[in-house]
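Of the protein chains in this complex, all but one are displayed in their positions.
Chain IDs A and B follow the sequence of writing; residue 1 opens each chain.
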Amino acid sequence: MTWLDALLILDSTLRVATPLILCAMAGLVSERAGIVDIGLEGKLLASAFAAAAMAALTGSAWAGLVVAIGVSIILSMIHGFACITHRGEQIISGIAINILASGLTVVVGVALFRQGGQTPSLPREARFPSLDLPGSVSLAELPVFGPFWAELVSGHTLPVYLAVVSVPLVWWLLWRTRFGLRLRAVGEMPAAVDSAGISVPWLRYRALIIAGILCGIAGAFLSTAHGAGFVREMSAGKGYIALAAMIFGKWRPWSVLFACLLFGFLEAGAARIQGTPLPVIGEIPIEVVLILPYVATVVLLAGFFGKATPPAALGTPYQKER
Amino acid sequence: MSHTPSRPGPAPGPVGSSYATPAIRLTGITKRFGPVIANDAVDLEIAPGTIHGIIGENGAGKSTLVSILYGFYTADSGAIEIEGRPAPILTSADAIAHGIGMVHQHFMLVPTFTVLENIMLGAEGGAMLRGGAAATRAELLRLERDYALEIDPDAVIEELPVGLQQRVEILKALRRGARILILDEPTGVLTPAETDRFFDILRGLREQGVTIVLITHKLREIMEVTDTVSVMRRGRMIGHRTTSETTREELADMMVGRAVSLQVERIATQPGAVAMAVQGLTWHDEGGVARLSDISLDLRAGDILGLAGVSGNGQSELLDLLSGIAPVQEGRLVIGERIVDRSAAMDPAEMRRAGIAHIPEDRHRRALVLPFEARENAVLGYHDGPQTGSGRLLDPTAMQAHCETLMARFDVRPPAPRLPAIGFSGGNQQKLVLAREIETEPRIMLIGQPTRGVDIGGIAFIHAEIMARKAAGCAILLVSVELDEILALADRIAVMNAGRIIGEIPRGEADVTRLGLMMAGVEAAA
Partner (left out) sequence: MKRLPGWADYILIPLLNLSLALGVAALVVLAIGENPLDALRVMIEGAFLYEGAFGYTLYYTTSFIFTGLAVAVAFHARLFNIGGEGQAYLGGLGGLLVCLAFDGWMPSAILIPLAIAGAAAMGAAWAIIPGWLQAHRGSHIVITTIMFNFIGAGLMVALLAGALMRSGQSNPESREIADAARLPAIHDIANALGFDMASTPLNLAFPLALLACVGVWVLIWRTRWGYALRAMGESGSAAVYAGIPVKRMIVTAMAISGALAGLMAINTLLGAQGKVVLNFPSGFGFTGIAVALMGRSHPVGILLAAFLFGALFQGGTELDFEFQTITREMVLVIQGLIILFSGALSLMFVPWVARRIGRA
């Protein structure tokens, strides 16, 4: 394998991992605040649809992004209304959001475009273009670094860069700001936050808003950057893989990023090795490779390598005693 | 004992010292939780710069009272004044703004955070942590100098011993500028040495002018560290005293109260063979704190062993071990031929089959499944037995009949087998539990707080039933915080304090004063 081959695999790994990273960061912020978010899948799907629909109607990817974020936040707020305000079961609310998104995207899609639930194929102008970073041409001739810069670093769409930036940003927000300190505290021990005179519900709502924004960007990536329009069920379980990556990364931004890249690499690599027999093991069906993230997560949760400790108050609605 | 506590006099108040404005004045604080009155028109006044104790049994309403003061609950009626000014405290933020700090019984610390992060939480000093962190470190150094409260700001809470965690709680309050510090059962988690050190800290804080409210159920602590003390019982304020002018006996008497004198027809029996021997039980909780130390007891047929003690001194843990709910760690139980120890455990089902009935202290969490119908609760723990019918399936007719029989014999009202347990009064719930456990004619009964929350008529009935079981040859362990109950029923009385048996005396030699001293941790005079 040449350096260029390796770069190409890493390049597609990054693309595959982009929605995972954004959704996993969304899940991380939400779960660090104590709210289980299995509605990532639904938010991703709904915002992918919203972005493509808006971009198709207005011809602007930016308008699509804004609406995608808006739709994703609305779903987050429904989740919050059920789980924070009414202390409902967080898992059930998440499932409801996923199924709702699954139905609404098609229903609204058919109503708007009459294309069986798809949006029209988006023209170049209505999508996020690849961004050529300075030097991608002039530096390309340099050995080793040149191809690295030109192939791997440069030439991605805006959401990819946003995904990469989201990791340090989430880390900074959670570990360097007052808001982050309180947010992490509310996921571990809401009573301590309450007793310090800080509103538990408002903190949790804000965490869900941030999760909504991140999922919205991920959705826009799927339909207006990576793809050229929305197709039914285009999230295809990525929200759940992101959830798995978040657990696999033990709710820590950099580890979660690593897990997303690993899972992305498995998928990108699986597509490449399909049909090629590997040494010793022979030919592996692509499906077996694709389920590895889930298997790994189950094994991790069972405590067979290391212990994944979720935030202590995760999933429990906060109520003062009595 | 001549003292008969009653409602406090018209002017609650300044006992002993004289001062201009009280740090805290509470008037007519009332708080209900559903039908339960947790605080009933409570008055309280505390002088600035003193250590004031509030003492009372579990459930006396102490914690509710201070939770209201700290804004965790709001009172249904009543007024709060802080340093002479009316202070409508609706939230914890209000309380903090009024200079009140609270150290909760269960620490309000984030276990995975560092000391510094916990102290900063809610008082970060800006949107970015960096600046606030530096300021907090400086402030911690100052507090360390002024109050001799050393702490490593970068230690993670869950890795600190509880004594230091508590120090963090105090520092948290002081960092927020607290002039009034409420401590809810602060010593429950501390070792004796840690407790002594902790009291030194409290005295130091008093020197600096901090007003301290100490909630406890331990007499020793009140006598040792407080200036003044108030006693609560069943939601009411019973009286106020200057600590130096009162005695343990008087306070114990006020705490426990003169219950309506209990008339039980005693039945004399000749104690029989040892049915269960408890030998050298020592037990540590998950945090590694010893809750029981070297407990040895004999339960004899036709004999009631009363276990007295202020609640929280290991009685609950002992009952859990004897009934098989918690596994034995050190020591052993000998039940007839069987030996239960670390390597040979018996679960609650096996214990039941061995003829051991258990009436748990916590009716709502343990003894009953509250949403279940009475007839379902009437077979809890015996659902594999004939109580549920003889066939392969549950027989609702049999369960109904079984429940009706129990209800008739134990006068459970209303006699409605299909009513969920939550719909019965406390006394009737307890009768149902007692009926279920007695009906199997067990050889050994473990009884915890049999009359907690039970009305007077119910108490007499339950006492008579327990006595009847003894007469029938049952070996009974009776755990109660009501001394009168122990004195009325038990043949022998053992007293627990801090996880140990302080002593065991025959009923004839026991009186409230002597037991009170033992409960306070003073060894029985031989």
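In this section, contacts are C-beta pairs under 8 Å (C-beta built on N, C-alpha and C of every residue); 3 or more make two chains touch, one makes a residue touch a chain.
In this text, all values refer to a predicted model and were calculated from it rather than measured experimentally.
Between the chain not shown and the residues B:111, B:271 or B:348, the one that touches is B:348.
Touching the chain that is not shown, out of A:7, A:73, A:243 or A:313: A:243 (per the contact rule at the top). Residue-wise, the contact with the chain that is not shown comes from B:384, picked out of B:384, B:411, B:455 or B:509. Although one chain is not drawn, its touching partners on chain A can still be listed: residues 36, 38, 78, 81-83, 86-93, 95-104, 106-108, 110-111, 114, 117, 237, 240, 243-244, 247, 285, 287-288, 290-291, 294-295, 297-298, 301-303, 310.
Residue-level contact of chain B with the missing chain is found at 323-325, 347-352, 358, 360, 362, 365-372, 376, 379-381, 383-384, 388, 392-394, 396, 420, 422-423.
Throughout what follows, only the chains that are shown with their structure count from here on.
In whole angstrom, the spacing between the mean C-alpha positions of chain A and chain B is 48. Listed in rising order, the residues of chain B touching chain A in the complex are 33, 70-73, 91-96, 102, 104, 106, 108-113, 117-118, 120-124, 126-130, 132.
Considering their complex, residues 175-182, 184-185, 188-189, 191-198, 312, 320, 322 of chain A touch chain B.
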